[in-house]
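Here the complex is missing a single protein chain, while all its other protein chains stay put.
The first chain written gets the first letter, and so on, giving A and B; residue counts start at 1 in each chain.
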Amino acid sequence: MRKVSTGRFFEDFGIGQHLVHAIPRTLHGGDISAYMALTGARDALSSSTELARSLGFQREVMPDLLVFHIVFGKSVPDISHNATANLGYADVRFLRPVYPGDTLVAESEVIGLREVSSGEAGVVYVRTRGTNQKGQEVLSFVRWVMVPKRDHGAAKGVNSVPQLPAVVTADRLPVPESMNLQRFPDLAWAFGSTARWDDYEAGERLDHPDAMTIEESDHTQATRLYHNTAQVHFDARGMAETKAGKRLVYGGHVISVATALAQNGLNTQLKIAAWNGGAHVAPTFAGDTLRAFTQVIERAEIPTRRDVGALRLRLSAVKNVSYAELAQVPPLLSGTKEPRIVLELDYWALFPRR
Amino acid sequence: MRKVSTGRFFEDFGIGQHLVHAIPRTLHGGDISAYMALTGARDALSSSTELARSLGFQREVMPDLLVFHIVFGKSVPDISHNATANLGYADVRFLRPVYPGDTLVAESEVIGLREVSSGEAGVVYVRTRGTNQKGQEVLSFVRWVMVPKRDHGAAKGVNSVPQLPAVVTADRLPVPESMNLQRFPDLAWAFGSTARWDDYEAGERLDHPDAMTIEESDHTQATRLYHNTAQVHFDARGMAETKAGKRLVYGGHVISVATALAQNGLNTQLKIAAWNGGAHVAPTFAGDTLRAFTQVIERAEIPTRRDVGALRLRLSAVKNVSYAELAQVPPLLSGTKEPRIVLELDYWALFPRR
Partner (left out) sequence: MRKVSTGRFFEDFGIGQHLVHAIPRTLHGGDISAYMALTGARDALSSSTELARSLGFQREVMPDLLVFHIVFGKSVPDISHNATANLGYADVRFLRPVYPGDTLVAESEVIGLREVSSGEAGVVYVRTRGTNQKGQEVLSFVRWVMVPKRDHGAAKGVNSVPQLPAVVTADRLPVPESMNLQRFPDLAWAFGSTARWDDYEAGERLDHPDAMTIEESDHTQATRLYHNTAQVHFDARGMAETKAGKRLVYGGHVISVATALAQNGLNTQLKIAAWNGGAHVAPTFAGDTLRAFTQVIERAEIPTRRDVGALRLRLSAVKNVSYAELAQVPPLLSGTKEPRIVLELDYWALFPRR
């Protein structure tokens, strides 16, 4: 009986396969502190019990991205242990607030498989869900990864690519029912800015002034906090023999750091509602200094809500540029090749309205 | 509408200006653990629920310096984002115990402004207060920082320096009312020393035997834990272009590490009551190894209390010396220039009496 797991290869996946991922994870108040120390996050609703309660939550909420990373991390041994690339995300929806004391369980379903032309690997599409201890779904997302075949020559002839929404439409954005911004005007000071949903304009670009240099301990501790065991982040000796030559920073850590940097400019962002898509367009390594800029793509009303609106934002993380240089970095969608951009994340966030 | 903040310049401050700082911060039990892991602190009253209760507290108390750093950190974006030097502290009083679950809010008032002769900058004096979720003041301090002008030539002719006490007098030292040392004799083992207030003499010098080397991840994680966003600690790329050539360790981290090192010799220090003043006399960088020595300046009785007394201590942090060399390092007040001293902190602490 084989007891150690070295992960699945492309041949091991089949459409409709359902995998419940090991080790449920109870979140503590201290996880919020650890997450903040490791990434620089300062989400207002995660920072104060009283502030969160005043706006309709039970208590301080776990940071949205911490929830994402834990659900993602749990899926790694079953889905992407051998993956050579994390190709994309779609239809990522943050369905319910998670609180300290809640326990997350993750499960995935294989929804697509596509062999690549070389015949050496294939793309695996999964829908991954995170649920809390009451069985309520708190997060749902699709991701696809490149997974090598065990037997490089063997063609399977599989080609089933799922239909995925390019954008989560505004009517599908989860807005916590209990969230109530009636008292927001008295509490706006807590967010450090007076800008609300109404003040952002489609086409606007924000160059966030802060920068953050990443250390090996920062990203590896964060990644271990999420129970993510992907070896590319942890095995310096093994990675020395790869093209990169060193450990890769977990892409989710880049998203967290970039989001934390973007708080200066998006201060009243209440929470993330959904990601439309995202790409880790270049690797990040320890020693890199990250900066971020955000483009406002669209402003959407939330049906049935007058107190809160959604902004569709495109967050770009850029490495090793000064603040002055940042303003000159064109977004990827402009068509220019920009090797300093390491991340582009297209997401929806909720903001208070006037 | 400008949405990103690049901090205030000297011209943006006015006497009497009142600023409520963003993002209230709820403290978790896990913050104590994180603080201990990052700094080496082992404050007895923060380490044990039962010990703290036996001595009259509700439960384990948050480390005094952790409370300081969080209140300080909150004030950074509004006060010292652009500061070129953190010049001094005065009248720092730790007014009330803070417990896990408490939420801190910080606010500041501008109490002094002084232009420097070059005309390029000015000194800003603020009184900063931390309050808990009940609105009770837990910490109050004055600090002053050098802030550049936006417009270097423009003289404002401002010169209003506040009257500040050189020393917090013993009658103004906060002593927690509920603290009751009746059971101390049974619990002295928990502190690891039999020395009490009565055993320390003015003029005594303690050379603490322990040393601690600081890593980039240690000080940056600690500084992020406090929501402190000062870029000099985080942006290695930007700092490479400055005279220092690298990131500066947050001065408060040096205070925490030095205080932790000083626990071996000041074991029965119950809590910090006040700082009279302090100066970061030289920068500390990752890779530096810190040691500390303490001079006993004065022993003061606490009016109305027979169980507890105050010691006025001068803590010096010294970098990159052996234990043998430490004993030869003269204190700064001796008038000799001693480049290896990075910190001098003049403070009052409470100790049990016989």
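One rule holds in what follows: contacts are C-beta pairs under 8 Å (C-beta built on N, C-alpha and C of every residue); 3 or more make two chains touch, one makes a residue touch a chain.
Source: prediction; values computed, not measured.
Residue in contact with the omitted chain (choice from A:G29, A:P97 or A:G192): A:G29.
Screening B:A22, B:M36 or B:V168 against the full complex identifies B:M36 as the residue touching the chain left out. Touching the chain that is not shown, out of A:S54, A:N180 or A:S217: A:S217 (per the contact rule at the top). Counting the whole complex, the residues of chain A in touch with the unshown chain are 1, 3-6, 20-26, 28-31, 33-34, 38, 77, 101, 103, 133, 215-217, 220-222, 224-225, 227, 229, 231, 234-238, 247. Interface residues of chain B facing the missing partner chain: 28-34, 36-40, 42, 44, 47-51, 60, 100, 189-193, 195, 199-200, 206-213, 215-218, 221, 264-267, 287, 289, 320-323.
In the analysis below, only the chains that are shown with their structure count from here on.
The angle of the rotation superposing chain A on chain B, based on CA atoms and rounded to the nearest 5, is 120 degrees. Chain A and chain B have centres, each the mean of its CA atoms, that are 36 Å apart.
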